[in-house]
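Here is the structure we will look at, set down as structure tokens.
Complex shown without one protein chain; remaining protein chains in place.
As written, the chains take the letters A and B, and residue 1 is the first residue of each chain.
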């Protein structure tokens, strides 16, 4: 008889989130609901809240309502980055978001995986690294262990894994490289 | 040294949502939460609320709980259209939904984009036009500037952009044309 999956013996007792249980609970019951609150439009309150719980959050970071962060102490966000409405940073492992990076609405950053070859579905973690000036599009899914190099783009709705090239523009599921981003030095703002 | 993205100089001051700030605030703090309320099953209250804030909403439109609309005054919905649970109409620009069209559960209609060639990530808008009798499937993503022609279908989970042909059935990410919809004139209803 072939072996079968047995989740009753799943064991993640080796995993340490990095803060005592009471801090985790305080975040779960108080911090997270305040971060996520849909009626609070203020980025500065959200920045303060995340910092209070150990996140490194740079200057001028924009954080919209509905944002979820699993463990703030495993989050680093560079200056002037944006985190859009309902973005979900599911950071069992470190998530680094570079300066001037944009995480758009309802993007999902996933750091938890399972070893599907293991009968007990062992938890595997993969940190996520979003480079400076990179862009995670709306509703995109970023898989565990993914790196978006500087300026890389994962388009709306894409599902990205592995390492995305600097300034590479990726789309689709699985996300593939379409072309490279050419940044204009002018930066003129023209409404369309 | 190559130019790098600088979001600190992002400037969307040219953008005018079309209503004074107090109306936007009233929608954000009062209208939107009422529209989205998960315990209110009534479509007629939702239609009234959207109309009160300037949406054109036809007769018999079905609107489920959890629906989000950024700016109601930029929304037009034709007679007997359906908007499913948790559908998100992120209409910085006009979203038109035709008569008898169906926007299924958790679909995301996105009108806001950014110029990734621009150092300051200039905001770009693209209106969305969903034709009469068209169908946006559950969890589908409709990108800025997309047009679903009359009767077109973007299947569940698809990511659609550009112009979808009349009665074209699209699926995948990116969504591609699979075949054309043949409407039977009989319209017999048969449970399966």
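The working rule: contacts are C-beta pairs under 8 Å (C-beta built on N, C-alpha and C of every residue); 3 or more make two chains touch, one makes a residue touch a chain.
A quick note: this is a predicted structure, and the numbers were derived from the prediction, not measured.
Considering A:110, A:134 or A:152, the position touching the chain not shown turns out to be A:110 (whole complex). Touch with the chain that is not drawn comes from one residue among B:90, B:118 or B:132, which is B:132.
Hidden from this view is one chain, which touches chain A at 2-9, 11, 14-15, 28-29, 33, 36, 88, 90, 108, 110, 114, 116-122, 124-125, 141, 143, 159, 172-174.
Where chain B meets the missing chain, the touching residues are 38-39, 41, 60, 79-82, 100, 102, 105-106, 132-133, 135, 138-139, 150-151, 153, 156-159, 169, 171-173, 181-192.
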